[in-house]
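Apart from one protein chain that is not included, each protein chain of the complex appears where it belongs.
Here is chain A:
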């Protein structure tokens, strides 16, 4: 998806990024500063030799200035950079993505693969550390090996060992070898059990989100509100802990579908211009249910692109439906300025806010959020809040002041952000157009 930013804007962004004055660039390519100003504000077309000269001066490929980079790919490249301590030229990411989209996609794929292997390794480490059955099996094997080693060593190194001792240690070695064979077999059998079949690619949450992504986050089988959840989970290819997560998701989905039936809800969405507050009033429905329902509408080109995030009060994202520009990496931590977190300080009060990203296009989103207590309320028990946020891409032009948000701090170029948790990567801080 090419950026919607125009050629002139990209030239201006790149010039400012390099700290070059307009007059200097104009002089270098043989045009007047006022003409360059018109180009930068997209009021004059540019192409041919002049474009090539400016691109050369700005040290970028001309196609980057005319076409920009795939925004989705660019976001993922920055996410890949944020996951590592890197000296990569992050300020040039857009240039790389535009010139070498294939290699860029490979970087992204490798970063995802590394993240998946990290998750797998953490799961295995956790298992070795905390699984008592595995710990006992390993202890048995190591103890037996120790015994064999000590007994064998005595037979080999001790001089003048009488026949009784020799026979005794030979018997011990024989018994221990039988024990080692049995414990080794038991260990192998245990590691090959289905429970040990850890998904090498994704965590259970990621498996669920991948399965939902394949459906476009609209699960037709759940719409009637009385589906066989276990069968739907199997149909989606889920297994193990992911099916437990899906059962919880499906219960909520079906409850929402019963209150907000697809046909009437879709019709009302169009009539009320997808306004969640009006939809909640129209159906007498819970505000968060409306947000979830909007994010699960079937794919339709007339629909605005809508993402959804759900976080608990610790700030942990428990559900994420991404849209381009809004795609958090759970590993790097989210920007705390997104309304999903602000809503947690105003429980039960719906929040409507526009946000803008620090990218070249200053991409804007319209966000609706609400934080609500989870589960039944009880005396003397502090309720646990859950915050739900709908993210609507490409909202209509607005004069409202947008909240300046970012991705994670490591790839956010906003130098004056008071909410920053850690410095940005080299090449991000102070850079423009990121």
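The definition used in the following text is that a residue touches a chain if its C-beta (ideal position, glycine included) is under 8 Å from a C-beta of that chain, and two chains touch if they have at least 3 such contacts; residues count from 1.
Simple rule for what comes next: contacts and distances are computed from a predicted model.
Its UniProt record calls the unshown chain "Response regulator receiver domain-containing protein", which is the correct pick from "Response regulator receiver domain-containing protein", "tRNA 2-thiouridine synthesizing protein A", "Allophanate hydrolase subunit 1" or "propanoyl-CoA C-acyltransferase". Considering A:50, A:138, A:186 or A:221, the position touching the chain not shown turns out to be A:138 (whole complex). Annotation: of A:7, A:151 or A:388, A:151 touches the absent chain (contact as defined above). Taking the complete complex into account, A:172 is the one of A:66, A:172 or A:252 that touches the chain left out. In the full complex, chain A makes contact with the omitted chain through residues 135, 138-139, 142-143, 145-147, 149-151, 153-154, 157-158, 165, 168-169, 172, 175-176.
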